[in-house]
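Data block below; observations after.
Note that one protein chain is taken out, while the other chains of the complex remain in position.
Let's turn to subunit A:
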Amino acid sequence: MDYDSCNTDLHLGEKTFQLSCHNFIQHSKAIGDGWVWESIEATNEGYMKKVLLKMKNAFGYTIPEQQKIVNEKTYRQEFEVQDTMDLEEIDISSIDLSGREMIRFEYHVVYSSSYQVPVLYFRACDIDGRPLTLEEIWQSVQENYKERLLEGPWETITQQEHPLLGQPFFILHPCRTHELMTPILKGAREEKQSVNYITAWLSMMGPVLGLNLPISYTTATSAQQLD
């Protein structure tokens, strides 16, 4: 009985979720880390968001050869060279930087009322807006996480519709979150330490997806929690 009531306590209510996010964002602003709160018009719902840009070859990502060939083929079929020749004029006042490509990673922290935990929604796209496939994202995740991702609770990455935006995102499914968070929250409680749920949770889930939290979050957000 005692154990049960304690466990229920460790669930995250929506209000606490928003408060934890607020504290988290406050510190993010202080260190220029880019997390913002996006509210949904005419509701009190919202989510926490961060955009992270990375150079494409920073982690060995390459467009699959097959796709490259298909792209080139369609392109050549549909656009004759002469279509665009008349614009081909040398502009001496601009430098040529074509081929500099990057990937835009977008992380959303959304509250799940059915699981009563935060959920990490995640999407990565090319500079033209094409979302990366799961396989391409695997490639982008650091080497040592790949093995972890293929076993145990980390294998919960999958595709789902963003509940507030209605667009497909990848998520780390929340079915194991509570189980993973319980020992952390219990430990903190036993040592009478205050923990920001979002900080504790993101520092555990984030690295799997290439999202690393600076250590300063731990001290800054737990201190705020006491206010």
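By our rule, a contact is a pair of C-beta atoms (placed from the backbone, for glycine too) under 8 Å apart; a residue touches a chain by one contact, two chains touch by 3 or more; residues count from 1.
The definition used in the following text is that contacts and distances are computed from a predicted model.
Missing chain, UniProt protein name, picked from "RNA helicase", "THIF-type NAD/FAD binding fold domain-containing protein", "Ubiquitin-like modifier-activating enzyme ATG7" or "S1 motif domain-containing protein": "Ubiquitin-like modifier-activating enzyme ATG7".
Here the missing chain is touched by one residue of A:Gln26, A:Gln167, A:Gln193 or A:Thr219, and it is A:Gln167. Only one residue from A:Gln26, A:Ser113, A:Gln159 or A:Thr219 touches the chain missing from this view: A:Gln159.
Contact residues of subunit A toward the unshown chain are 30-33, 36, 53, 55, 71, 74-75, 78-79, 83-89, 91-102, 104, 106, 123, 125-131, 133, 153, 155-156, 158-160, 165-168, 173, 175-176, 214, 216.
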